[in-house]
Structure formats: structure tokens, C-alpha cells
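In what follows, a structure is listed as C-alpha cells, so that the remarks can point back to it.
The complex is shown incomplete by one protein chain, all other protein chains being positioned as in the whole.
Lettered A, B, C, D and E in written order, each chain numbered from 1.
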């Protein structure tokens, strides 16, 4: 039997939406107040969805303690109380939109999961705005 | 890369479930207290899910400000503080169940979105009852 | 020992804000879209707060099953799936603002509670707009 | 037109994660504090997702009152205020992980639904940990 | 300036409402399904409210890291994944109603706080049922 397992986590970070290849006018036009040079920030909520086979011995698809640890090490320790433009190596050269953050989170968790699992990431930037990525390219 | 973008919105409206082709007895039997001739109402929560390709220049699949405006113009201005049986042209002749409202919302937003995007609508009538429609016919 | 006990309940109703002593212009100016003659509606959330002494035999201040029944009989059966302007005897002659609904709910629950208890009512009209009444006159 | 209809319900239950074929050491290693012999418990939240065709006469995919009754009879009456290891016939011989509870809930609701409907179950054990099952084997 | 600081925490526990001085009939009559001899359980949510003076050097009333640690050591380590009737020394001889758990939590946190602070505890047993205690006797 195949099931999906979900684990939610949080991180609080600063960011600024900005494309350095554009003029200030173009940046203001596209990113508006999200382009504030002094930054703003969010309480991000990440939900990892892992799909896999039920192990009859444990009754688990994946031990959620292990999934929780992967998220803590890969996401919370890297992103929490950080500036997403300046402090996170994996975000360098990327505009820290919810989309790009979700793709980076997917890549970070993916490399820690056994290949037999499928992975999807949902990332809330606010209660009303969120994105989802499943590795589809 | 393909991602999904979500935007949540709200509208507060009155409605009554009723099939004019049926007797009052049949209406009462099927729709119960939802058939109150003096109406009742809900705080509806609409979530639009848009699927599309990531634009590397912006880091956006769709500018969420544009999606927010489409929802405000097509949904909130049309449905908020209205009677869904009497006040909304697009609902005429339809029983305003959550299902039918979701289909109408999907049609209204769909015609404003570029063809390259896919659209799904989730509509909460209450915290415990909700529906989803993706244009599938 | 004195503690507070809370019980939450829901009802979905239609209403219209309107003062019949005023002109249509004054009503529109003060109540705006809430004055729609065809009604609109809300998912109301009522929280009753009861303050009283801890009974050492039960470990209860009040049996929450009894409080739940009082709210069902006095509030849910009276207000749920109703029109607050037309269908509820106790609202007659009152403009059904969140404030007036909360006062009516307080009076209805108060008369069912033993005098030894204190009562406060919180009423959510939306997630962002709510009121509280404790019988203070 | 095909839509999805969702209904949320709750039950509060005790459980203990334990594999009787394992040593106590192995159980402690795998299940940690979830293996407490004196039990612990959760407020479970079950969401049933039913997919089907819109009936133009009612505007319903399924009458949500019927879905609510199925969930009350099959899930709430069976699981609420129970011990999932000791009190529920259908859980006998199963480790009551969220995964296994979701599979049992799916089977119980599935046999009450007409074959024309598809069913998916989401089960929250906590706000941060949840699972999903759609009958996939 | 005096402010209130709040910190929320969670614990998942089993319990049974029962008065050993009563007959089984009386216990069933008063506690109903909460008297299940095989236990049931909840995801409890505790909110500690601390009132105190603003320290101008830190901008804090109390360092919330310290409040978080007190709650972890006194409440989460003691109550999480435990049986409130069997496993918690401080609950011995008490019927584990939300009221009695809140009083025990208040006492445990109070003795760790400096006397200059006031303390109130809110404890959610479910999303709809909760209690509050501020040390009032």
C-alpha cells in the first residue's frame, strides 16, 4: 500500500525581491514594496509530503522522526532567522521568491531521502500566498 | 520547472438551496434547513491554484499581485455581500451549492488567465465542508 | 479555586444591516454593502466563557456537556440557517450587528445558567472582525 | 463535470505504538516515547475526499449530509473516546500508526460509498504530522 | 509599562475521567464516554500568559526563551506522551479534567517564575473546549 506522509515546519527569515540585471524602475514596477532595499520578512511554513510503501513491521511509510530531523538539519538550521538573499549559500544568484525557495528546499530534502520515496514541497509565505513543487522539470 | 501557486480570498454571501422544478416537500427532504426561504449565509473561502512554468527572470510562475487582482475583480466584487440566488448574473438558473459556485468561479477566473496556465479552485463553505474543481468535464 | 471554562459553537446565518428610521441614503452611507436589501451572510463563531468554582468531586467548574446543550438549544437551534432580521424573535427590532447578536446570545445563555456563574460571550462575524460582551450595562 | 467534495471530522483516542514480535529494546528504539505502555493520545482530524460527477438536479456530487452520517457511524462512533489498540475490532493486529488508522478508515468508508465515487482519506495526528491514503495498493 | 507575554506549547496525552469514590453507574452518568476504562486522549495546547514590567535595556518583559524552557521542563517533559492518571506524580489523586490539569500546570510554572510576574494558564483540550486559571483561590 502506498501512502503520503506530511511533516510541517517553520522558519522566520528576511528577504528582498530584486533582479540585479534590471533597472531600479523595472524592479519597482515588478516587485513593488517587496523590493524594499532594507528587506522585509515572513514566517514561512514548509510542508514536506513523502510518498512511499507502508512497511508492515512498523506501520510506517517513513519514520516521521527521521523526516523531522532532515527538515531541521536541511531547512530550519539553514533558513531560520536568516536573510535569504545574503546568508544562504544555496539561494545565491536566485531571487528569493516563494517559488525559488520551494525549489531549493525540494533539492535539499530530496538528496537526503532514499530514492524509493517521492517528494513534494508546499511553502507558505503568508496564510494567503503559497506554492508547491514536486521536482517536475 | 513547473510549480503551483495558490492565492486565498474571502467573500460573505447569502444563499438558499432550492430546485424550482421540485415540490416543496422534495426540496425540504433533500435540502433541509438549507432550503430556508428567508436565506442563510456563509463566509466563503476561495483558493485558486495556478500551475505553470517558473520564469527565471522574475522567479515567479505568475505575479501573485495579478492573480490577486483577477480574484478581486471576478470573485470578490461579484460575490461579496451578495445574495447568490438573486444578485449574481452568472449564478442565474443554478442552485448555489458549493459545487456550482466553484464551477462558476473556475469559469470566471479561467477566462482571465493566459492559456498556458492550469487552474484549480477550492471553495470552503464552512471549515468542515469544501469542494474542489479543476475544469474536468 | 475559580476557573474559566470555554465552549465554542457555530451557526451560519443571513442578515442585513439597516435602520428603518433612516433614509436609504443614510443607511447606504453608514452600512455600505452590509445594507444589501437581498441580504448577505456569515459563518458565525460563538465562544461562551463561564467563570465559577472548581467542584472537587467532579474536577469540573461546569459540566461542559451541559454548557454544550444550552448553546445548542438556545443559540444553534435558534440562529443556524436562519435570517437574523426575519426569523429570530429575540432579534426583532434590533439591527443584527455582531454587537446586538452577542447581547442577545448573552441574554439567552444567561437565563439558563445558575446565578453562581459569570458569563462572557465572544462572537466572530469573520476571522478578522469579532466582539465580546459580559453583561456590563 | 467531476468535482471533489470534502468533509472534516474529529475523534479523540488513546494509542500506543508497539510491535509484539520485537524485543522491548527494539520497540523503544523505533517507537521511542510513542511506545509508553500506559498509552498516550491525540485529537485526530479526518478529512474524507469524495470524487464524482455533479448531479444537475441537486447541484451536489454527493449529499454532504449523507457523507457526514457515514463518517459519524463508521469513524466517530467507532474511534471517538476509544483506545485504538484495545477497543476497535478493525484495528486488531495492527500497530495504530496514522498510516494504519487511515487505511482502516478508508476501508470503512469505502464499503459505504457507491462504486461510482473515488475516495481519499487525510488523517491528522497532530497539526504538524498527517498522512493520506487513496486505496492505492 | 506593564505588558502580557504569551507562549504556546503542546503535549499529547491519554487520560480517563473517573471518581474512585463513586459507583460505576454514577461515573458513567457524570463522565459518559470520558470514563472509558481503556483511556482516550488529546492533543493539549497550553498557553502561558506572563504579566510584568518592560525592561528598557532588553525590550523584554521576560526572555521568551526562558519561558519556553520552563514550559518544556515543567510541562512538556512531564505530560507529553504520558497517561495523566498513571504517569504524572503531580496529578495523583486528581481527576484529570482540563480544569485540574490547568491548576497543576499553573502551580508547576508559578514556582519557576520570579515573584514579580503574574501568571495565567489557558489549556485547550480540544479546539472547542478549553479552560483558564490564574491562581485565584
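The definition used in the following text is that contacts are C-beta pairs under 8 Å (C-beta built on N, C-alpha and C of every residue); 3 or more make two chains touch, one makes a residue touch a chain.
What you see is a predicted model, and the numbers here were worked out from it, not measured in a lab.
Student: List the displayed chains that the omitted chain touches in the full complex.
Tutor: A, C, E
Student: Of the listed residues A:12, A:72 or A:136, which contacts the missing chain in the full complex?
Tutor: For the chain that is not drawn, the touching residue is A:12.
Student: Of C:62, C:102 or C:119, which one is in contact with the hidden chain?
Tutor: C:102
Student: Pick out which of E:7, E:40 or E:124 touches the chain that's been left out of the picture.
Tutor: Missing-chain contact among the listed residues: E:7.
Student: Since one chain isn't shown, list which residues of chain A touch it in the complete complex.
Tutor: Residues touching the hidden chain, for chain A, are 10, 12-15, 33-34, 36, 38-43, 80-83, 86-87, 126-127.
Student: Identify the residues of chain E touching the omitted chain, counting contacts across the whole complex.
Tutor: Residues 1-9, 54, 57-61, 63-65 of chain E touch the chain absent from view.
Student: Considering the entire assembly, which residues of chain C contact the chain that has been omitted?
Tutor: Answer for chain C: residues 17, 19, 21, 30, 32, 94-100, 102-103, 127-133, 136-137 touch the chain left out.
The rule is short, and it goes like this: only the chains that are shown with their structure count from here on.
Student: Starting at chain C, how many touching-chain steps does it take at least to reach chain D?
Tutor: Contact-graph shortest path, chain C to chain D, evaluates to 2.
Student: Among the chains, which has its CA centre at the largest distance from chain D's?
Tutor: C
Student: Find me the chain with the mean Cα position closest to the mean of all the protein Cα atoms on display.
Tutor: D
Student: Once you find the CA centre of chain B and the CA centre of chain E, what distance in Å lies between them?
Tutor: 42
Student: On a C-alpha centroid basis, what's the spacing between chain C and chain E, in Å?
Tutor: Chain centres of chain C and chain E, defined by C-alpha means, are spaced 28 Å apart.
Student: Among the residues of chain C, which ones contact at least 2 other chains?
Tutor: In chain C, nothing touches at least two other chains.
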